[in-house]
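What follows is chain A.
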Amino acid sequence: GSGGADKPPAAAGTSRPAEMTDVGVAASAIAGVANLFLAQESDLFKAENLNVEPDFVKFTPDIVAAVVGGSDAFGHINTATLLQALEANVPIQIVSPGYVGEAAESGIYVAKGSTITSIRDLEGKRIGVAGLKNIQQIAIMATAGEAGADPTKFEFVEIAVPTMVTAVERGQVDAVALPEPFVTLAGGQLTEVVDNMYEGFGSHPLITYYITSDRYAADHPEVVRAFGNAMVEAQDLAQQNPDRVRKAVAGYTEIPEDVVGRMALPSWTTNLQPATLERQAEFLVEYGFLKQMPADLDKLFASAQGQQ
Partner candidate 1 sequence: MTRALSRFALPLALPVTMAVVWWFASSGSTSVYYPPLRDDVRAFADAWLFDQVDSDLVPSMIRFATGFGIAVVLGITMGTALGISARARRALSPVTEFFRAMPIAALVPAGLIMLGAGARMEAALIAFGSTWPILLSTTDGVRATDPAMVEMGRSYGLSRAARVRRVIIPSALPQVFAGLRIALALALQVMIIANMLSGTNGLGYVVLEAQRTFNIPGMWAGILALALLGLTVNLVFVAVEHRVLAWHRGWRAAELRND
Partner candidate 2 sequence: MTYGSGPTAVEAIRDVSFSIRPGEFVCIVGPSGCGKTTLLKSIAGLLRPTHGTALIQGRVVDGPPEQLALVFQEYTRSLLPWLTVRRNVELPLKARREKRDECASRTVDALHAVGLSGFEDKYPWQLSGGMQQRAAIARAIAYRPAVLLMDEPFASVDAQTRADLEDLLLRVQQETGVTVVFVTHDIDEAVYLGHRVIVLSGRPTVVRETVDVPMGWPRDQVATKADPRFVELRTHVLRQIHRERTEHPPQTH
């Protein structure tokens, strides 16, 4: 495969499971996992002797539990969840990179005619996010801090994504971190005040990873390697074929056809971005969502597939 450039060739792809293996991947049903479907369609998994079954789970701690408990071999979670799980000594490790969210889910929106025009105006305001102490909140705080605002003065409230547009229109919150497809669905009824809330993490930051449990990795190293290899290939495949991504998304979600055609897509990278993760960890510590910096982040990437 194209991944694992820095790895010895032995690790990269020669050893795959001897026979066809079924693996479950716990993930949320979002556009960011479209590459799973592309890889399955294009027989990338088959080539590694894998048969992948996506298993849609709504909440991230449940994804982690499904992986640790062994009902799914792999899981797809965001960096904040990953770091918090690691701090709690949850026995998981990174397998391969996930996606970059900046195009598809990075906008902060306010109601038409709102006095808020920049991220700094959000001080003292209520901002709706999908989950508290999670990735969006941290990203917004980081980006705001970089822009010179005082993020500790932001008030975050958790709010179900499908209700975000109405909530901000009705003034239940002042701003929302709205992901796709709801941006497209809103059809310009809201005003965008922040284009990329992940700016604070650096440019094109990776915000999710595929993980597995330590136990699974120890018991089935060949499956883990094979999955990682296929996924790294799938990253490129997805990044280069937006039309196929849209088709896949239309298949496993209920997003109406015309919206799928117009909505912004996330982007995929084969780069594991250890530095970005470290940076995110620093922010988490700074805002009190982690007690201390994780000891050896580097080790986390040691057996992962992708470019370091």
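As a selection rule, all candidates are chains of the complex that A comes from, given by their letters.
As a convention for this text, a residue touches a chain if its C-beta (ideal position, glycine included) is under 8 Å from a C-beta of that chain, and two chains touch if they have at least 3 such contacts; residues count from 1.
Bear in mind that the values here come from a model prediction, so they are computed numbers and not experimental data.
Participant: In this complex, work out which of 1 or 2 touches chain A.
Facilitator: By the stated definition of touch, the match is candidate 1.
Participant: Looking at the complex, which residues from chain A come into contact with candidate 1?
Facilitator: By the definition above, chain A touches candidate 1 via 59-61, 64-65, 68, 81, 84-85, 87-91, 131-134, 157-160, 162-163, 166-167, 170, 172, 289.
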